[in-house]
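Left out: one protein chain. Kept in place: all the others.
So that you can tell them apart, the chains are marked A, B and C in the order they are listed, and the count of residues begins at 1 in each.
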Amino acid sequence: MLNRAFWLQFSTPKTFYPVAGKMIPVFMVLAVLSGVIGLYLSFFETPRVAGLQKEAYHIIFVHVAASWMSMFIYMIMGGYAMLGFILKARLSGMMASALAPTGAMMTFIALITGIIWGRAAWNPNFTWTPDPRLMTELVLFFLYMGFILLQVVIDDARRAMRAGAILAIVGVVFLPLIFFAVKLPTIHQPANIRPGHTMPVVSVVAMLVMVFSFWMYSIAASLMRVRAIMLEQEKRTAWVQQLLGAKT
Amino acid sequence: MKWQSVYDFVFMNGQGWYVWPSYLLVAVCIVAEIFFIKWRDKNAEIKFKQYVNLKRVQDNESEA
Amino acid sequence: MQAADDPILLNVKSLGCVRSDRQLFADLSFSVNAGQAAVIEGRNGSGKTSLLRILAGLSEPEDGEVWWRGENIYKEREAYIRELLYFGHLPAVKGELTAGENLRLSTVLCGESKLDAASALQEVDLKGFEDMPTHYLSAGQKRRVALSRLYCSSATLWILDEPLTAIDVHGVAKIEKTIGEHVKRGGSVIMTTHQSITIPGVEIKKIRLGATKSSPTHA
Partner (left out) sequence: MLKIVFTVIKRDLRLAMRRRAELLTVIFFFIISVSLFPIAMGPETEQEARMLKEIAPIIIWISALLATMLSLGQMFSSDYQDGTLEQLILIPQPFSLIVFGKIIAHWLVAGLPLVLIAPLLGMQLGLSVPEQLVLMLTLLMGTPALSLIGAMGAGLTLGLRNSNILVSLLVLPLYVPVMIYGAGSVEAYATGLGFKAHMALMSAVLLLTLILLPWAAATAVRISME
């Protein structure tokens, strides 16, 4: 099965379109199942925590999953962009554009849940600005928005792909720099405002299950989006005309 | 069972005010994203029809 | 590989160009020999400028390849550009610089010059304008400053996009003569023009764009 013909169907829009269509339900079901399991574990199986953390710690299961995905998707996006740029493979560029909005959404979730968690767990006057992780999320959100808006503004599809690729490649190189710079301790910054604690095993498992669920969801959502992008950009090709021509 | 009652589960010692909106946000974001993708898919089909019509006009023009 | 004495300089192989979802041309093949002038014909929007920009290596075609002296122009880009003079539809004349500075800069940047700036400007009837900032010049005079590059260049292939726009009758005759001389020296010219062009003693190859009906490509 793992021969050339198998891999080739993932490499051109024409062959990937139906394959992606079959893959979406699989990933969606996995996402929902693991999501249900993760939520059950986090709400009912984790021990109650007393003291500083309080019940607000139920937020971290989505917060951590979303922040992992936000970073991870950007890296994957940069990888696809690089691949598409070097090999001139249109599908890779399309995957990069399809991942960006999902990544931006994950970043947004991570940012907002992070702020809510900070307020709930430590103090209601929590300002999120000195928190390096949230600050990185904010910069990451801007990076995603820059990528998305650049591709929206450019009319020509090929130029949009390639311009986005350059931005994503440079962004991936800069992301560790930004992360490191924001973390750099200065006098204004408390060393670490997150109290260290050891998590019970159930919580770790619940968190990993939630990360898995978000991961599966991200794949499903970007596959759905990449199908729409393929239709948008391959209008003049025979396969789209066959596919959509049959419907009209 | 770690919760004493449904009330306890929902209220969470007052922390429910923070927990549930967070989950609501996630749910809203996911629903919105899927809605936007579906909308984009529909839009791609509409744009395709426009494109086909435009091309027909242009082809007729170049034949004339 | 082709033999060294092959007269074919530029070989265009099944070129296709797409601009904002429109197939401008597809499967376009032609060749240009040494000592040959070619005129690209077609209506507005048929992709003449796009074709010239692809031939100059400024933009990449959707499909197909362009070969120069038996080498792909993307693989041997610098060697190709060294023998190329591209005259775009924008004059590439900086308003802040004088006519002489403009010309000297473009020749310094592109390598050696056959002719000094003063004599080149004399060729296009702009003697005495050498030290005048070009934003004082009229549109036609600016085009002529740009065209004076033809006299300095030692390039083999000239790609000229509408060189006759905004040039008076006298100027047109002069440019036709210059192109004729270049071709007779063994150079090649590919150009677009809306005017009819006659060069005594030179047969002009015509390449028509937009004649074929646009068909969907198979991707």
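Quick notes on this structure:
We take it that a contact is a pair of C-beta atoms (placed from the backbone, for glycine too) under 8 Å apart; a residue touches a chain by one contact, two chains touch by 3 or more.
Computed from a predicted model, the values in this text were never measured in an experiment.
Across the whole complex, the hidden chain's contacts among the shown chains comprise A, C.
When the full complex is taken into account, the listed residue touching the unshown chain is C:Ala92, out of C:Ile8, C:Ala92, C:Met132 or C:Ile197. Annotation: of A:Leu167, A:Val205 or A:Ala238, A:Leu167 touches the absent chain (contact as defined above).
Residues of chain A in contact with the chain left out of this view: 139, 142-143, 145-146, 149-150, 153-154, 156, 158-159, 162-163, 166-167, 169-171, 173-174, 177-178, 180-182, 184, 186-187. Residues 53, 56-60, 78-79, 81-82, 84, 86, 88-97, 101, 105-106, 108-111, 133 are the ones on chain C that touch the missing chain.
Rule of thumb we're sticking to: only the chains that are shown with their structure count from here on.
Chain A and chain C have Cα centroids lying 48 Å from one another. Distance between chain centres (mean CA atoms), chain A to chain B: 15 Å. Chain centres here are Cα averages; for chain B and chain C they lie 51 Å apart. Of all residues in chain B, those that touch two or more other chains are 51.
Residues of chain C in contact with at least two other chains: 21-22. By the touch criterion given at the top, residues 18-23, 216-219 of chain C touch chain A in their complex.
Touching chain B in their complex are the following residues of chain A: 43-48, 54-56, 58-59, 62-63, 66, 101-102, 105, 108-109, 112-113, 116-117, 119-120, 217, 221, 224-225, 227-229, 231-232, 235-236, 240-241, 244-245, 247-248. Contact residues of chain B toward chain A in the complex are 1-3, 9, 12-13, 15-19, 21-23, 25-26, 29-30, 33-34, 36-37, 40-41, 43-45, 47-49, 51-52.
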